[in-house]
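With one protein chain withheld, the remaining protein chains of the complex are depicted in position.
A and B are the chain letters, set down in written order, and residue numbers restart from 1 in every chain.
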Amino acid sequence: MEASRETTAAVHSSSVASGRTLWKDLARDRYLYLLLLPGLFLILLFRYAPMYGIVIAFQDFNIFKGVKGSEWVGFDQFSRLFNSPDFYEILRNTVLISLYKLAASFSIPIILSLLLNELKHVLFKRVTQSIIYLPHFVSWVIFSGIIISFLNPVDGLFNMIASQFGGAKTDYLGSSAYFRSILVLSDIYKEVGWGTIIYLAAISGVNADLYEAARIDGANKGRQMWHVTLPAIRPVIIILVILSLANILEAGFQQVFLLYSPLVYDVGDIIDTYVYRVGIQEANYSYATAAGLFKSFVAMVLIVSVNKLVKMSGQDGLW
Amino acid sequence: MGLTRGEKAFSVLNYLFFTVLMIVMIYPFWYMIMGSLSDPIYVADGGFFLKPAGFSLSAYEAVLKNVSILTGFQVTFISTVGGTAIGTFLTATTAYAISKRRLRGRMFFAFLVLFTMLFNGGLVPSYLLIKELNMINTYWALILPAAIGAWNIFVMQSFFRGIPEELEEAAKMDGANDLTVFFRIVLPLSKAVLATIGLFIAVWYWNDFFSSVLYSTDKEMWQLQMVLKDLISNTSNAIAQAGISISYQSEVNEFTIKMASIIVSSVPILLVYPFLQKHFVKGAMIGSVKG
Partner (left out) sequence: MTAMLALALAVTACSGNSGNGGKGSEASPANSPQAGGDAATTKPAEPLNISMALMAGPKTPNSWAEKALEEELAAKLGRSVNVEPVFLPDWSELNTKINLLMSGKDTRPNILWTGDTKEYLKWVDAGIVQDVTPSLQKHGKEIINYYTKDTLFYHWDPSGKMFRIPADVPEASYMTTIIRKDWLDKLGLQVPKTLDEYVEVLRAFTKNDPDGNNKNDTYGLSGDNYYRSLIPFFYAYGVDVENFIRQDDGSIKFGSVMPEVKTVLELLQTLYKEGVIDPRMSTAANSSDQIVNDIYASGKAGSFYRFVDYFNPGNSAAVSFKKLNPDGEYISIDPIVGPGGFGSDQPDPGIGWCYLVITDTTNVDDAVQVLNTMATPETFKLFTFGKEGEHYEMKDGIFTPTITPDEGSKLGLGNFGWYIQRKDAANIKNTTEVTEMFESKKATSQPMREKIVVFKALDRPEWDKYSADIKKERDETFWSIITGKKPASAFDEFVAKYEKMGGKQIDEEAAGLLDKQDEEHKQYEAWYSENIEPFK
């Protein structure tokens, strides 16, 4: 399979030179372009046509003056963001929280799907799958309420249990030591089951003969997972990791916003919550757009570089 | 095919682990169901970690009797079905095209797609576009702008790349073109990923409320989640503004309403996954390849 790909690629690159082959290639792949067309059309129409709106990050935008009429302020909005007193703190919080989440959201669903795959009882397996993805459907508004009812220092379940055993009551949500862990753990809890779906789809495509061959070679379950399943789903894992870099500066606005308080600003205030508070104060769309653009730019740079690294290592990247 | 002792032990532990995990994971839904069945008067006392506080169906009554709940269900149902069909199909065609290494301009197209994952023009330009297209208060506005997304395209592309090239080449030997290969070979082999991406898209549409905010001025075109969000927000605000405004819902409790509306709105979409699971049967692809 690998070999045949490489030959196609080789044939392809050797024939690029002349213009005639271009037309030949286009004609040869006319049906592929036909397949590409409708999707491309939607993207151009609904995503690129409104793209001019990005420039308002460089403006002091007024909706009634429009993009054309609003005053240009260059990089003022950006420098205001970077020069805000706590910029370092909120950037650090954002990156740390999202990195923890990224690491968890990449590794735990893989492990879970490998284990799920070992459940031989079909009904049990299906019921399990259908239940562990339930928390994904609980919105953060509700879920934060549940977290609070478990962790609050007065009648929270954790504290009630602790006090049964004579323990002291702890204000988990108001404690800088616990806050990030609460964010990360609750995020794992909520999204881990949902995250397994895609890997289960990938695992279902693995050739059953390979397992048989591995068994005959005397490989136990662990070795089968390591030597058969994981390599087979590696391309999907790589793509998902690259794509998840898009969220490198997205630490989860709703979740943080619903759970934080001034007591944990030092560890919990992130770019989005900060910009939100400023925005509420000023109704400043340009500022919010500038912050968004900054986040997207960082993510873009990361994705493109990691994609390059992946391809250099001989794996399939995004393109 | 006998299992070794180690494998047996692993298997038992594995079943045990997932049994515990299920109990842990079902809890938030349990909590919501108990909350939604609680008597608003006793909610204040807490204590429904395991069972409802008192018993009352008033929250479900309030949700199901809401004047806009039926139109909400209808709008969401139509846009979910339409959006999922269009979205899944176009995601597949686009992903298939850019998965082909030989395609000229492939990198350009892929980048074009990726760029939209990170950058967007914002709300007003999108709104003005929909207005220009005369799509305000139509299903098209709720369906088309979100039909295909970069993330889904790339994930689907990576699955397509896993399909052995030999299959395609064999078909081409028999005179098939790219269209027939795509429809006759690639799509049937990709049921698992089509089901997965289809599910993701369906869930997205089902949970969408923001398209209504932007593109519906008529309440008859509000999506379900929008109707429920408004119901909850209105209940809570009636409470927040207590004393400075009139609340006609003072007998209704924001908490129970919230819980009941989540149960009501999520049950239909939760039923989708179990039906899709048959496409995740192990070795599905290989079976077809052999056959």
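We adopt the following convention: a residue touches a chain if its C-beta (ideal position, glycine included) is under 8 Å from a C-beta of that chain, and two chains touch if they have at least 3 such contacts.
Please read these numbers as outputs of a predicted model, since none were measured by experiment.
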Quick one: which shown chains sit in contact with the chain that's not drawn? A, B
The listed residue (B:F29, B:Y96, B:F159 or B:F255) that touches the chain absent from the view is B:F255
Among A:D29, A:D269 or A:D316, choose the residue that contacts the chain missing from this document, as touch is defined above. A:D269
With the missing chain put back, one of B:M25, B:V43 or B:V181 would touch it. Which one? B:V43
For the chain that's not shown, point to the residue among A:T21, A:N207, A:N220 or A:N247 touching it. A:N247
Touching residue (missing chain; options B:S56, B:S79, B:T93 or B:N120): B:N120
Taking the entire complex into account, which one of B:G149, B:G162 or B:G198 touches the absent chain? B:G149
Given the full complex, what residues of chain B touch the hidden partner chain? 40-46, 61-62, 65-68, 117-118, 120-125, 127-128, 131, 136, 149-151, 210, 212-214, 217, 219-220, 222, 226, 229-230, 232-234, 236-237, 239-240, 242-255
Using the touch rule from the top, list residues of chain A that touch the missing partner. 52-56, 61-69, 84-86, 144, 148, 152-154, 169, 171, 173-174, 246-247, 250, 253-254, 258-263, 265-266, 269, 272, 274-279, 281-285, 288-289, 291-292, 295-296, 299
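Simple rule for what comes next: only the chains that are shown with their structure count from here on.
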Chain-centre distance (mean CA atoms) for chain A and chain B, in whole Å, is 16
Given the complex with chain A, which residues does chain B contribute to the contact? 4, 6-7, 10-11, 14-15, 17-18, 21-22, 24-26, 28-29, 31-32, 46, 49, 90-91, 93-94, 96-98, 100-104, 106-107, 109-122, 124-126, 128-129, 144-145, 147-148, 151, 153-155, 157-159, 161-162, 164-166, 169, 177-179, 182, 192-193, 195-196, 199, 203, 255, 258-259, 262, 266, 269-270, 273-274, 277, 279-286
Partner chain B, residues of chain A touching it in the complex: 1, 4-5, 8-9, 12, 22, 25-26, 29, 31-36, 38-40, 42-43, 45-54, 56, 63, 115-121, 124, 126-135, 137-139, 141-143, 145-146, 149, 155, 157, 189, 193, 197-198, 200-209, 220-221, 235-236, 238-240, 243, 246, 285, 289, 293, 296, 299-300, 303, 316, 318-319
